[in-house]
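The complex is shown incomplete by one protein chain, all other protein chains being positioned as in the whole.
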Amino acid sequence: MEVTFNQLFNSSNVLFLLLGAMYVFSMHAGLAFLEVGSVRKKSQVNALVKILTDWGFTTLVYFIIGYPIAYGISFLVPASELLGDNQGFDLVHFFFLLTFAACIPAIISGGIAERAKYWPQIIAGAIFAGIVYPFFESLVWGQNPLLGQAGSWLTTITGGIPFHYYAGSVVVHSVGGWIALPAVIILGPRLKRYVNGASNAIKVSNIPFLALGSWLLCVGWFGFNVMSAQDIAGISGLVALNSLMAMVGGIIAALIVSGNDVTFIHNGALAGLIAVCSGSDVMHPLGALVVGGVAAVIFVKLFHIETEVLKIDDVLGVWPLHGVAGTWGGIACGIFGSKALGGLGGVSFLAQAVGSVAALVLAFVCGFVVYKVLDVTVGIRLSEHDEIMGPDLSIHKIEAYPEEAL
Amino acid sequence: MEVTFNQLFNSSNVLFLLLGAMYVFSMHAGLAFLEVGSVRKKSQVNALVKILTDWGFTTLVYFIIGYPIAYGISFLVPASELLGDNQGFDLVHFFFLLTFAACIPAIISGGIAERAKYWPQIIAGAIFAGIVYPFFESLVWGQNPLLGQAGSWLTTITGGIPFHYYAGSVVVHSVGGWIALPAVIILGPRLKRYVNGASNAIKVSNIPFLALGSWLLCVGWFGFNVMSAQDIAGISGLVALNSLMAMVGGIIAALIVSGNDVTFIHNGALAGLIAVCSGSDVMHPLGALVVGGVAAVIFVKLFHIETEVLKIDDVLGVWPLHGVAGTWGGIACGIFGSKALGGLGGVSFLAQAVGSVAALVLAFVCGFVVYKVLDVTVGIRLSEHDEIMGPDLSIHKIEAYPEEAL
Partner (left out) sequence: MEVTFNQLFNSSNVLFLLLGAMYVFSMHAGLAFLEVGSVRKKSQVNALVKILTDWGFTTLVYFIIGYPIAYGISFLVPASELLGDNQGFDLVHFFFLLTFAACIPAIISGGIAERAKYWPQIIAGAIFAGIVYPFFESLVWGQNPLLGQAGSWLTTITGGIPFHYYAGSVVVHSVGGWIALPAVIILGPRLKRYVNGASNAIKVSNIPFLALGSWLLCVGWFGFNVMSAQDIAGISGLVALNSLMAMVGGIIAALIVSGNDVTFIHNGALAGLIAVCSGSDVMHPLGALVVGGVAAVIFVKLFHIETEVLKIDDVLGVWPLHGVAGTWGGIACGIFGSKALGGLGGVSFLAQAVGSVAALVLAFVCGFVVYKVLDVTVGIRLSEHDEIMGPDLSIHKIEAYPEEAL
């Protein structure tokens, strides 16, 4: 036997993170189909193109700028150095973290659907994935000496307990959702979404595609959360079980509070999964069930308030779903992670609350600045003519079902 | 190097079962799309909701009642105890076995599609996944001291050779299919399915979605079967190859006997996979090919007899597919697992036949009792008005393609 223990360990580690990266990559297909199903037929092609090309540009900027910012590593060395002596573990580590960074533009995409220009959004996405997200990332996970030890920045105000952060509730989802909110507000609602101050709901096009998107996300999420251990030796069955329980809490709570509405049920599963990420490694499964259930209730109720009362046309509800449920997840980790509630302990409610709120404020401000500047300079909204025609025809010169359109 | 061999082994084990659980979870998306494609457009939303919410309720009852019944374990202890010293292996073990339990209501769902009430079916599914299935499970895999050693109950009548049971042909598929049969009979056919005693076939809505469902099932099935080793050290390439060969046997046999019918070919693959589960670890690949081929022939022919001759409106053919092909698989393991036919041996035809038939009888009786009681008490069938309107609009207040319905 020529293979040594270290080789097998390194190999298993590379496989572990690769599988995580593949699962989160497949979640982007999920985000694409969730949007395809939730928009009108005239915007389905645009949804598909946005997610795939956002992925492309995010990869470039994160490779060249973002990852080096967050982790102080450069890829501009020969391939032999990149491989290192651990079979290229650092390279799949990049891939895995990229799949998180690329969620930011993909989350925003669902909020601004059907009326945003293509290229300004690509620019915004590149700024978020290349600069803003890596900055957040470096604060909680990073090892860039300029930015200090991972997770340590909050300890001074919490008496030593750091901001606890397992997977992406706060850095990925809440940041994405809270960046999207100003974008949606600045962009304004779709034409005829509100008529003379009255709400005029725009029907979604395709429930099976919406459900397919949700399924892809639900399955991939176990990669998102479990592989956030970032090392196979750190794998935890508790993370898997808590993810499951929060998803189920979200499904059942959404079923009940929405009156058996298929779109809320499929998004409720996601709300639960978004909220569980942060504390999935420290909560009790029954705590996770509650966290997920509350997240779904937040989503269902707040989506109604956002779109019907505040008249913010957030097409996929990304602010209540990713933004607020993500913030709730960051805070909930400080509650349900405590030993008193059956958790593993070692978490501080204060640290979680301060960290989660700080993240949302920063995200909102960054989103506002970027989209305001883009709006004033190049404009972020399609012309009325192009919006009526639909982004598929006006941007991509093709319908989603070309044969049918004949 | 700080990581020990035991840590790597435990970690690999957790990963192994997690992947299995994720694959079988993704099979539920497959069951959802198989049903979406096989029902009319007015029942597609209902199919999607049923599978996802059945999953939710099954998780709850299996967590609280079912798994403790089958394995004598409780989750009502602090998270630190749940984690144990094997990185939470028991928790992913629960997740993996849950994905099997949740197949029971998902299988039934396809048979009773388009005319069943929502909540009575949720109750029935919870009873099956929370009580009935765990009872079966405990007989063949369980370690509950009250119910005796796994697999040992049949040895007394077979002279020492236990009921051989690798993956879910009998306990999952045949139990699901044979529970579904009385449900379908008690429920009665869809309106206008049979007119004045004559068959009036109802057309399926969407072959691509049906095929997508089949593909998700086919791919995930390798997780279903291979990860049934339940321990990475027990992994067997033979199980993978036999699953492949049985699937191919099912595809080709269905192609030939159905006259190149797309629905039978995509279901034939599933028939082969259902039948191979039990003996996938002991048969020769050519034996598996035959077992899968026979399963597909059984499905094609029996579905015709069931729906055209016996006039039982089993929409997705879950009784011939899961029920009878599953029973065939349990028995076939006793034939093709023998050394005489190139198998590994150690199986008894008598044990397999008696065990498989006992399971179907028990399943049929349980299904009959539960559905009869529900039918008499709360009623299990939609009103004629609601059925004509379709479950999507009558239960969920939405169509599958809302924009189109305008």
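Labels A and B are assigned to the chains in the order they are written; within every chain, residues are numbered from 1.
Note that in this section a contact is a pair of C-beta atoms (placed from the backbone, for glycine too) under 8 Å apart; a residue touches a chain by one contact, two chains touch by 3 or more.
Only a predicted model underlies this, so the values are computations on that prediction, with no experimental measurement involved.
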- The one residue from B:3, B:204 or B:373 touching the chain left out of view is B:204
- Query: So which bits of subunit A touch the chain we can't see?
  - Reply: 1, 3, 5, 7-8, 11-12, 14-15, 18-19, 21-22, 25-26, 29, 32-33, 36, 44-45, 48-49, 52-53, 55-57, 59-60, 63, 75-76, 78-80, 82-83, 87-95, 98, 118, 206, 209, 212, 395-406
- Item | Touching residues (missing chain, whole complex) on subunit B | 5-6, 8-9, 12, 16, 19, 23, 40-41, 203-208, 211-212, 214-216, 218-219, 222-223, 226, 232-241, 244-245, 248, 251-252, 255, 259-263, 265-266, 269, 282-286, 339, 342-344
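We take it that only the chains that are shown with their structure count from here on.
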- Message: Between 0 and 180 degrees and rounded to the nearest 5, what angle rotates subunit A's CA atoms onto those of subunit B?
- Response: 120
- Note on the structure: Rounded to the nearest Å, the gap separating the Cα centres of subunit A and subunit B is 33
